[in-house]
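Moving on, here comes chain A:
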Amino acid sequence: MNIRSSLRCLLVVGLVSVWPATIVATYANDGSTDQRFLAGLRRRGLFELAGRYCRDRLDRADLPRRRRAELVIELSRTLAEQAVNSAPEERPPLWEQARQVTDQFVRQYPGDPRLLLVRFQDALGVLARGELARQEAQLVADNRQLTETARTHLRAAIQELRKLADDVSEQLRERSRPGGPKTVRDQPDQLAAYELASLEKNLQYQLARALRNQGECYGSDSPDRANSLNQAVEILDPLSKLDSIDPLAWKSRIDQVICYRLLADYPTARQKLEALLQQKPPPAIALRARAEKIRLALATGQLPEAIAILSSGRQIDGITSADLDYAWLETYLAAWRAASADDAQQATQWQTKATEMVRLIERRHGLYWTRRAEMLLAGYVRGSPDRGDLAMLIRAAESSFRSGRPDDALAAYDRARGLAEKNGEADRAFQLGYVAATIEHHRNRHQQALARYRQSALAAPNNPKAPEAHLLAIHHAAQLARKQSSGHLDQYTALLQEHLQTWPDTPSANKVRWRLGRLRQHLGDWQNAIAAYRAVSPNDPEYVRAVEAAGECYRAWLDQRKAAGQPTEKIAAEAAGWFESLVLGPEGRLPERWSPLARQAALTAARLRLDYTPSGYAPAERLLAAALQGATDAPPDWTSAARALLVFSLAGQGRRGEAAEVLKSISAGPPEQLLDMLEGLQRVAAAARPEVRAELAALQLHALELLRPHQDRLSPAAGQSLGRIQAQALADAGRSDEALRQYEVLAKASPRDPQIQEAYAQLLSGRTDRTSLGVALARWRELEKKSAPGSARWFRAKYAVASLHYRLGDHQQAARIITLLEVLHPEMGGPKMKAQLLGLLDRCRAAEKR
Partner candidate 1 sequence: MTPMIDVIFLLLIFFVCTAGFQAAEEILPTNLSLPGSVSSNVEIDLELEDLEEIVVKILYADGRPHWQINQRDYNRLAEVRAVLSAAARVRIDLPVILDVEPNVPLENLIDVYDLCRRIGLERVQFAASVEP
Partner candidate 2 sequence: MRVATHLTRGSVGFNMTPMIDVVFLLIIFFLVSSHLARQEIQLELDLPDASSGRRIEEEDVRRVVVNVLPDAQLDRQIMVGGTLLDGPELARMIRYESQKSDRPLEVRIRSDRRVPYRVIEPILLACARAGVWNVTFAVVAGG
């Protein structure tokens, strides 16, 4: 027992002592596993995941400081790499975030020993941004802004790096001072001396890299270039002499070769390159060395030599290098440019190889290299305006569009289209033109999009998508025409007519006809609008609306003619005939099943006959009776409208008894229906001639009598409208005293209802005694105050006030009112109103003279 308990104790003690050690160990090892994990994610392009991983860990409050620093560095690095691999418009926020993360750490823990590392990562981020800007600037035509951006960032990076180098050397000096902290044991969290030394070397390398990039930002004969590059070479010198085990050694040797090449000091560059190759570099470096050899050859203009190097292959020990592939692409493009001057066949061969290479880079090496390759290609294509095959041009166009340069893309698409047309591929040409037009469409540049769509459509009229393209052009023209300038309106009309001429039978033609009809209707050109609407084919889904719109146009036109005093009978008869033909169909029989179209057409035909022809009551009545009988599943508002018209037609023929019958049949149903019918009758009566109106008023009163027993079943709003109808009917029927009493009640009940107030005032003005006229004047004055100035009602109120003044004998005041109105509102509410007002003015002036 004793031994067992003591063994147990020992076990527990052992575990307890081992456990924290394992934790510490995991924490200690976690750093490097994290870094490897994140590096792997970054290599696969899973930047979002890596970023989230870092942020999750950083959110933990109990993180030891050392790990926090490491994670901040990793996060900043991930963000920077993500920015490098994104599209140009997505980059700026990522760069900002990368800086923010490091800035936050610097602000929160200014005394942390790892501060130098965090600041180093920050500077590296800025350097990466500058380098990317520099690379893009070298490949783009209009690169002033990009070069400036590059220079700014590189300058900032160089400054930061120099400051860091100073800080690091100061820390190193402190370590080596007698009496300063010597070993790690004294300050366990500080960076060890060897760590500082390696940081210093790294700093120098990156500084050289920044200086090299800065040199590349300047032109080849600028002294700044030579200055920066020479500085870079100087800094790289001690690094290149390091032992080959140090990874920086090889990289700095290659970089030195690059610097000499950029300085145009080709002999020294070659010499250094040879020396490097003799020292048997590792495969990655060897590949880069090969790329440098190619570039040297291209720089010295020795194209055959460069091509010869290509034959030594793309890989060493199964490893490929993106840099080398890029150098291969450069060679192909240079060869193409040289060959296309004299040998066309060779040129096409090189071209194909170059396009292939771009595709390979896209497959193998990720977004960053793909973009560089595409931009290089686009640059070459742009630089040689009369060369290039179709695939290359399309690729160049796409890459330009993706990197946010739509104008270059459009130029490339245009050239591609020209080429396709020359080769006779009309469909291809159409497609390319369409894509180019879509770019303009998305940029909302209506005029350009319009021109492009139209051009594509007219160049290939037999292409099945051509009518669509033309329709899109029309859509853009409509957008422009909305601005109401006459030039754009003409253009729109011309486009519509062009469409109809070129493609008269396609479904889009009906849409165009509909648009044309709408346009003409908007402009008040009724006849042409009607012609357009009637031309819409019956198969179009919009046919019903077109017929409706045609009906509206007819009514507006006939109203206009009536107001001008022109005869309306013939046109109305013809129109009604057409609508009836729609109802009767090709066989000339009444349909058994009434479609919405037939119902609509019947109603319109009846209305036209009733309103605009003197003897239209009988045929309208027949049609309406048939329609009401046949259309059993019609919506209720149609039925009530039809019934109202039927009653009207019967009343117009003097068959009051039958009209009353119809009324009774309606009143047998729910009271709401009777109310609807009454309101329909009201609307119809408002447009009718006076004698018919009297008949209708009698009928309305009859209907009201029928409704009275059910009045309490109606809603208050319905009761109100009923009161209104009754008052109006009484007035129409000539029982003006009763009407007046009714109106008084109504007006007091609803002081805000303009229609009631106006009707009341109208009725009062119809009387002849001075008291009524005085009351009328007061009412009209109120109405004028409450109406919006410039509205039709306001003008009517003004006219009424002036005419009342005239009738009460105050001619001067009436004249004054009208003159002031003319001065302030020259159009005076429309030609009808104007005529009335001016007529009154003349009468006032005549009265004054007397």
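As a convention for this text, contacts are C-beta pairs under 8 Å (C-beta built on N, C-alpha and C of every residue); 3 or more make two chains touch, one makes a residue touch a chain; residues count from 1.
For anyone wondering why these and not others, all candidates are chains of the complex that A comes from, given by their letters.
Since we're looking at a predicted model, the values are computed, not measured.
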Touching partner of chain A in this complex, picked from 1 or 2: 1
Considering the complex alone, what residue numbers of chain A touch candidate 1? 781, 789-790, 801, 805, 813, 816-817, 819-821, 823-826
